[in-house]
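And now, chain A:
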Amino acid sequence: MSAPALNRRNARRRRSGGAFSGPLARICLGWLALVALLAVLGPMITPFDATEGNIVDRYLPASAEHWLGTDQAGRDLFTRLAVGARSTILAALAVAGLTVLIGGTLALVAVWFGGRVDGAITRFLDFLFSFPNLLLAVLAVAVFGAGVETAVVALAIGFSPYTARVIRSVALRERNLAYVKSAELQGISGLVITFRHLLPNVKQQILTGASINFGYAMIDLAALSFLGFGVQPPDADWGLMVSSGQASLLAGYPQESIFAGTCIVLTVAALGYLGEQLGGRRAAGRA
Partner candidate 1 sequence: MKYIAKRLLALAGILLASSFAVFGGLYLAPGSPEQFLVQGRTVSAEVLASIREQYNLDDPFLVRYVSWVGNALQGDFGQSLANRQEVADLLASRLPTTLWLTGLAAVLIVVLGIGLGTLAGLRPGVLDNIILFASNLGFAVPTFFAGLLLMSLFSVQLGWFPVFGSGSGEGIASRLTHLTLPALALALPSIAVVSRITRTAVREERESEHAMTARSRGVPERVLIPRHVIRNSLLPVTTVSGVHIAGLLAGAFVVESVFTLDGIGALLVTSIQQKDFAVVQAVALIMVVAFGLINLLVDLLYAVIDPRVRLGGAS
Partner candidate 2 sequence: MLTLENVGLVIGSGSSAKTLLEDINLQVGPGESLGLVGESGSGKSMTLRSILRTLPGGSVPSGSVRFRDREIPSLSREELRRFRAADVSMISQNPMAALNPVLRVERFLIEGIQAAKPRTSAAEARQTALGLLADVGIHDPERCLRSYPHQLSGGMLQRVVIAGSVARGSSLLLADEPTTALDVTTQSDVVAILNEARTEAGMAMIFVAHDLDLAAAACQRIAVMNKGRIVEAGPAGEVLGSPRHEYTQMLVASKPSLTRRTPLRPIPGEAAE
């Protein structure tokens, strides 16, 4: 094995060895596991319906029956949080995945073909950079109408230039190494080289980027739902719950907004912390 390869391997081992140890990392992992469990089991945990409630039961305090109390429509808050976990997580996951797909494809195509293709793609990325993400999503909603799907696609497009830039620079370095050149001379197809050699080398960046994007996506999606552009009522969603709890909060029943908001904060914070431990100190500029 070549020296750089060995170094890389050692570095990876060091990272994974120290990454998720420590009490704070374990708390973060624990919280994320809990959220994942809620997202999977969702409506099966309690006997209540997430979208329909009895107005007579509005604003009940926490009890053995309603673990976290009820909202202004008499719906069980815990049930709504659990059911909302699924849509919130899935949407953010979709954004993170789609971002990698779009950004990664653009980057690898740019690196592989180079020259004019690279120039055109770089130009396109600069153009995307000129749109603040949330603005892009809101404009997409203006054209295509409100809904999670529109929000997810628009955010993924808005996020992709950041991912594309990182992947492009790493892949570019690899592309110019002798072994890739020699593989190319041997007539191995570009697609094969890209998947076999370039992709594995950007795995780390992709993972770190995705975990950070996931956090951003959750916040932005929640903001869109909050404004009424994302998930539509009466569906359960954390961002929507913060919004629908606003009136109750001002009326002195802060539970709904606080619980949903706290869920968002904890999930994003936990992801951010773990993502940072993973090795990507990319907290820099992003609007």
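We adopt the following convention: contacts are C-beta pairs under 8 Å (C-beta built on N, C-alpha and C of every residue); 3 or more make two chains touch, one makes a residue touch a chain; residues count from 1.
The candidate set was assembled so that all candidates are chains of the complex that A comes from, given by their letters.
Computed from a prediction, not measured in an experiment: that's the story for all the values here.
What touches chain A in this complex, out of the candidates 1 or 2, is 1.
Interface residues of chain A, counted against candidate 1 in their complex, comprise 126-127, 130-132, 134-135, 138-139, 141-144, 215, 219, 222-223, 226-229, 239, 242-243, 246, 249-250, 252, 254, 257-258, 261, 264-266, 268-269, 272-273, 283-287.
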